[in-house]
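For chain A:
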Amino acid sequence: MTALRVANLDVRHGLLRAVRDVSFTVASGEVLALVGANGAGKTTLLRAIAGAHLPASGSVFLGDVDVSRVPAHQRVGKGIALVPEGRRLFAQMTVEENLLIGRVSGRSGDWNVDKVLEAFPNLVKRFRAKAGTLSGGEQQATAIGRALMSNPDILLLDEVSLGLSPLVVDRVYESLRGSMTVGTTIVLVEQDLSRALAVASRVVCMLEGSVVLEGQVADTSREKITEAYFGLHRSHQPPGAAA
Partner candidate 1 sequence: MMKTHVVERWTETARVTVIVCAVVLAVLALGPLVFGAGLVDRMTALFIYVILAAMWNALAGYGGLVSVGQQVFFGLGAYFAVRLANAGLDPFVSLVLGAGIVAAISLPLSAFMLRLRGGEFAIGMWVIAALAHLLVNLDTLVRGETGTSLIALNAYSAVARRDGIYWLALVAMVALLGALYGLLRSRTGAGIQAIRDDEAAAASLGVRIMRTKRILFVLAAFGAAMAGTLWLATAITFQPNAYFGVQWTAYMIFMVLVGGLGTFEGAILGAVIFFLIETWFGASGVWYLVGLGAAALVFALFLPRGLWGALDDRLQLRLLPVGYRLRESAGGKN
Partner candidate 2 sequence: MMNAIVQGVLLGGYYALIASGLSFMFSVMRIINLAHGSLAVFAAYLLFILADSYGISPFLGLLIVLPLMALLGWALQRFVLERAARAGLLVPILATFGLAIVVDNLLFEQFGADTRSLAPYIGDLSFNSWQITDDISVGQFAVLTFVAAVAVLTLLQVILSFTPLGRAIRATSEDADTVGLVGIDARKVNAIATAIALVTVGLAGAALGLRATFDPYAGEPQLLFAFEAAVIGGAGSVWGTLAGGIALALGQALGAEIAPQGFLIGGHVVFLVVLFARLFAPGSTFPAMLRRAVGRR
């Protein structure tokens, strides 16, 4: 069953086409890795799926429902949750409050404060601390926990490893594994290719806003993905390649 379908999505920043005619589907329970260099359009794509950024054209389907024109805060109620790039926690509010805020959409499900603390035990002793005082790993855990509190069908993760040390990232992914086995559909943007491929079953690679590679992780190789990542599969260097 298709959990998420993106069809011919075109997203702009002013005049710049950040996402060009992107289409792909994600099956229920699947983990999709969205990879690509900086500026490839991954964050914009995720934000468009979450509703934080309205597309210029194209559609986003949650199951069978067209949510393309639904504002972000209503999409959460329909089952999409985004853990944004840079965490974007409410720094003046405590961890507890950040988690409670995640409950606003009122969706029912397995996730609650206790379960989040179970999945991210490093938050237990920081429960009443202001989110702005947390370490990077703790902040990431809180951000993911906040998203999980809405019991999403589809969890979008934007660069959860950004700015974190490898050991901390290990811990974050370890905790994430919990939600992965529960059957949540996940779209994961990750700079670290090996990590992304280790957890994902499918991969989509973007370059300069377009999809340049798509397929099952099992069917493709690191080499092919790296080629696509850097645009080496093209016959010439495109002018002004992404930095």
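A word on the picks: all candidates are chains of the complex that A comes from, given by their letters.
Here is the rule we use: contacts are C-beta pairs under 8 Å (C-beta built on N, C-alpha and C of every residue); 3 or more make two chains touch, one makes a residue touch a chain; residues count from 1.
Owing to the predicted nature of the structure, the values given are computational and were not obtained by experimental measurement.
J.: Number, please: which of 1 or 2 touches chain A in the complex?
T.: 2
J.: Under the touch definition given earlier, write down the residues of chain A that touch candidate 2 in their complex.
T.: That would be residues 50-52, 71-74, 76-77, 81-82, 84, 88, 90-93, 97, 100-102, 104-105, 146-147, 150 of chain A.
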